[in-house]
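There's a structure below that I have some questions on.
What you see is the complex with one protein chain gone and the rest in place.
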Amino acid sequence: MSMTCVPSVTENWILTAQCPSRLGTVDVVTRYLRERNCYVTEHQSFDDRASQQFFIRVEFRPEGDEALDIASFEAGFAPRASEFGMTFELIPPGRLTPVVIMVSKADHCLNDLLYRYRTGQLPITIKAVVSNHPDLAPLAEWHGLDYHHLPITAETKPEQEQAVWRIVEECGAELVILARYMQVLSSEMCERLSGRAINIHHSLLPGFKGAKPYHQAFEKGVKLVGATAHYINDDLDEGPIISQGVEPVSHADSADDLVARGRDIECLTLARAVSLHVQRRVFLNGARTVVFQR
Amino acid sequence: MSMTCVPSVTENWILTAQCPSRLGTVDVVTRYLRERNCYVTEHQSFDDRASQQFFIRVEFRPEGDEALDIASFEAGFAPRASEFGMTFELIPPGRLTPVVIMVSKADHCLNDLLYRYRTGQLPITIKAVVSNHPDLAPLAEWHGLDYHHLPITAETKPEQEQAVWRIVEECGAELVILARYMQVLSSEMCERLSGRAINIHHSLLPGFKGAKPYHQAFEKGVKLVGATAHYINDDLDEGPIISQGVEPVSHADSADDLVARGRDIECLTLARAVSLHVQRRVFLNGARTVVFQR
Amino acid sequence: MSMTCVPSVTENWILTAQCPSRLGTVDVVTRYLRERNCYVTEHQSFDDRASQQFFIRVEFRPEGDEALDIASFEAGFAPRASEFGMTFELIPPGRLTPVVIMVSKADHCLNDLLYRYRTGQLPITIKAVVSNHPDLAPLAEWHGLDYHHLPITAETKPEQEQAVWRIVEECGAELVILARYMQVLSSEMCERLSGRAINIHHSLLPGFKGAKPYHQAFEKGVKLVGATAHYINDDLDEGPIISQGVEPVSHADSADDLVARGRDIECLTLARAVSLHVQRRVFLNGARTVVFQR
Partner (left out) sequence: MSMTCVPSVTENWILTAQCPSRLGTVDVVTRYLRERNCYVTEHQSFDDRASQQFFIRVEFRPEGDEALDIASFEAGFAPRASEFGMTFELIPPGRLTPVVIMVSKADHCLNDLLYRYRTGQLPITIKAVVSNHPDLAPLAEWHGLDYHHLPITAETKPEQEQAVWRIVEECGAELVILARYMQVLSSEMCERLSGRAINIHHSLLPGFKGAKPYHQAFEKGVKLVGATAHYINDDLDEGPIISQGVEPVSHADSADDLVARGRDIECLTLARAVSLHVQRRVFLNGARTVVFQR
């Protein structure tokens, strides 16, 4: 399977929409784009018979690359969308999604994301790094990023989460990346971040939920280990899956070896999920996702 | 990467089209489908900036699953398509593509295709098996298929190809599958079969063209061997690539071991290409292909 | 990961052995081989610190390819092995492992094994095919194999298993392959077949144990499906794992599509496990296995 990030798209506009299945869902989008003289360069849509939901993602550019006025575009489309009960989002070229990254002590996923960020491989702007430990401050700071050390205990959890939430709100983050944060979020926090917080779990879910999945995998004697990037929800390690990666292992690998081997696949799987999300290729579909791969 | 066949689609209609890039290419298709009360279940389109060509594939069903009259549908769309210089094809649900399979002595790809055919995994109907050797007749016949033994020598090549062509014509085959046929087709034959003959070459093209690619791979000491399914053209092992598969090998593998190891990946890569082709997911784009993966 | 069968080894002798870890375990084997003028072509050994067990597999040929007398070889080695509490097995070149294959109605794994068998890709000799349904008799019979239809109900299970066991015993099968047999074996049967019955389960264990794993996988919205070949034990879908394979899937795949997609990976994973087993590359190590890959 592909494990690389989907290359960043910067030159086109992106329109995504979602609504209950009905005759005319594609046409209402494509006809409007035509009327606005928008040139469609990539179009993917899918109608899920099981959930009776329709999903569409279109990349386009205004004919002749002329300017496109967002407000006018949206105002023109809103009434048509509303007839279909359709929610939509318009993303201009070069738009960087503001994100907050949450970490604990393990630095591999953070290091990987920061490298991709620094070299322009991910269309994001990192607003802050938040951690319950001070360890990764130097790494964040070398990249010129704010690092918030917010320790957590059973008692201080509500306050800590409140502080985290304030940071997310204040910096306008649209996505929270749990890059091995290792803390279970409260139901309230999960609710607030629904659909906009991506976690990396170091197993092929639903196998090996919970703590120390590599040690569980070692005990079980599996021949493949993996990682799963998913939206968080209130049910631990159960949110809708975005991407999964896998890596063969052998009898000679100890549990610690599995931990070491798994790092690369965790980094790649998380980076891929973030890349898909910020390019608006992922849609929530109940407990599942629709992912328009490139 | 995915190596399985794309599951057969039988319940939907498929419309594919291709034309030079221009404003309105998507809309001309989707608006017409809307006007005909067609419910779009899957839509993929792509505009290739390099070749300035537009490609679209839509799956749909008539609203309420009412009947759809092909002649009337096509007659209605033809003038609109013609404005765009657009060629199109309409495939009804359950349509089986008629194919001819050509083989030599190696039976693994044939065996694999026949199994998938027999179990309904490929929406094809096999009209004939043609070979320059008699060896695989029992296998074909067990499946109730006509087997044409057409030996070939340098001198008889024109006549043999003429005989092959006659079979293809007479049985109305729309696709010829070279399942390890091991003969180079003449320019004339390549021309006639352009865009509708798929070959499996047992290497990751463009590496190891020509004869005995596994032996070449052994000499080179590669750590991966692979297979490439491609449309044939007049340039040996150079036609547009549809799918490629790969398999790790080790120093302990002899050239013969590589031959043995490669069989699975050849079968899978060819079956995948055939599956993509007959589901109209592959488009010629100059020397390259556009493939709408599921 | 590699998914092909390990190429068959026919020209060398194979010696495998296993014992508790102790100083001298390698030397006791290699010194004896030297004294018998045996030329070692491949040697893999592993000492598992966790289980305190030693495993060794050696391929060799008598110097100058002279004859080797099995009885004399074994008699000479036995006292040395016994000092280490070592069990060992000697396999002559070209030895075919006698097997019984058990199936239900699904034919893909059987078809795949029979093809490999027929073309000499697996060093096995199939003694019988046993099924609780009559459906696959023609396939077995085309390959000239005995097919035993032994229906099973809750009431007749003990008798049916007794009949199966008699077949296994009478034909001298050393390995039983559950190629989608779909019946849970009794504890007694599991006990009898311990270490010599390989099952294919159509999920990445320990995820999706039990019935309808692809439907479970669909509900969960996973992005990868897989298959697991393992030795059976008394705990359903829990025996020591030999090989696992994986395949990416998408939101567009229905549960039935997953079933279809999974067939290839089931075939490859099972064939690989059988290939590794009969080449004596797999060792039981408690609830895990040691697998000397090529």
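Each chain gets a letter, A, B and C, in the order it is written, and its residues are counted from 1.
Keep this in mind: contacts are C-beta pairs under 8 Å (C-beta built on N, C-alpha and C of every residue); 3 or more make two chains touch, one makes a residue touch a chain.
Bear in mind the structure is a predicted one, so any value in this text is a computation, not a measurement.
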| item | value |
| --- | --- |
| Residue of C:R34, C:K105 or C:H149 in touch with the missing chain, whole complex considered | C:R34 |
| Residue among B:T25, B:Q160 or B:S243 that touches the chain left out of view | B:S243 |
| Contact footprint on chain C, counting only the chain that is left out | 1-2, 23-27, 30-31, 33-34, 37, 39-47, 49, 56, 63, 293 |
| Those residues of chain B which, in the complete complex, touch the missing chain | 1-2, 46, 48-50, 204-208, 219-224, 226, 240-244, 246, 248, 250-252, 254, 285, 287-291, 293 |
| Positions on chain A contacted by the hidden chain, ascending | 1-5, 7-8, 42, 107-108, 111, 115, 119, 121, 142, 247-250, 252-254, 256-257, 260-265, 268, 294 |
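The criterion applied here is as follows: only the chains that are shown with their structure count from here on.
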| item | value |
| --- | --- |
| Most central chain, Cα average position | B |
| Geometric centre distance via CA averages, chain C-chain A, whole Å | 41 |
| Interchain centroid distance [CA atoms averaged], chain B/chain C, Å | 36 |
| Multi-chain contact residues (two or more partners), chain C | 1-2, 248, 250, 252, 254 |
